[in-house]
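For reference, the structure discussed in these notes is given below.
The complex appears here without one of its protein chains, the remainder shown in place.
Presenting subunit A:
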Amino acid sequence: MSAPMVGAPALHVYAFELKSQLRSLLIGVATLLIVTILLLAGAYPIYRDSKSSVEQVIDGFPPQFAALFGVNDDVFSFGGFYRFSSLYLMLTMAIMACAWGLAIFGREKRAKDADFLFVMPISRIAIYLAKLAAGLTLVIVAGLAFLASVALTYTRFGDDPTATSIALPRLLLAASSLFGVGLLFLAIGALTAVLLRRIRSVSGIATAFGILGFMLVSLPEMTGEDKYRIVAPFTWFNVSEALDHGRYEAGYVALFAVMVLVCLVAGAIMYVSAGFGSLPTKEDPRA
């Protein structure tokens, strides 16, 4: 078969998936932007203004109490606040991206029409890649919109020394952690969609995964033990490290890359080799 014949159907799959997720993309991006603006432009100024009253109290205490609360000079800075906020932003992105992965790769299972797609003159791996491309596009578009909103909010704090002490590129690097979270949860969603025999609720699974990731952050945070970071994907992207030193930790980035690759490759292998028997069809709704 000639190249255009293969390329065109794949493009159709890509465009179809993008179009189907358009509404969900708009809702997702709007939510992300509202959370960003509420936190950074709304709550941060109030938070910053409380600094002096807290410092007064802290001065009367031995330093270890302040340390117990994680209070140091950094906490009341723009960077410190961003670090706290990033958790909520990551949660939003994780739920969104996981839902996209589930919806895109589980579409035929949910509609029970995989046979209609698989009899088309297009290889399964091409379908998988086209769907993956659509998912990546969604994550990238949402991520870029988020970066833009962070940059815009940042310009509002030109008179705040704790904000200006962070160079915009570093802030954007820290904000880029959302691409990582998005990619990871897209991959997890994709693999889950391929693995599950039936997907009853995209939003239910996505919320569960997102909140699980969010909860796991509390393990290393509450216990103060770094070893728990391995099971808490949100902490793989160390925002403080990005803000302070303009980099992410190589080990955790590698862990992230391996996880994404494993999910996507395993998903691809199973998607390509799944027998028709395991794909519910219209004729037998209970299959």
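We take it that a residue touches a chain if its C-beta (ideal position, glycine included) is under 8 Å from a C-beta of that chain, and two chains touch if they have at least 3 such contacts; residues count from 1.
Quick note on the criterion: contacts and distances are computed from a predicted model.
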Record lookup, UniProt, unshown chain, options "Fumarate reductase/succinate dehydrogenase flavoprotein subunit", "NADH-quinone oxidoreductase subunit N", "ABC transporter" or "GntR family transcriptional regulator" -> protein name "ABC transporter"
Name, in rising order, the residues on subunit A that touch the hidden chain in the full complex. 35, 43, 46-47, 50, 53-54, 57-58, 61-62, 64-66, 68-70, 75-76, 81, 84-85, 88, 95, 198, 200-204, 206-208, 211-212, 215, 218-219, 222-225, 228, 285-286
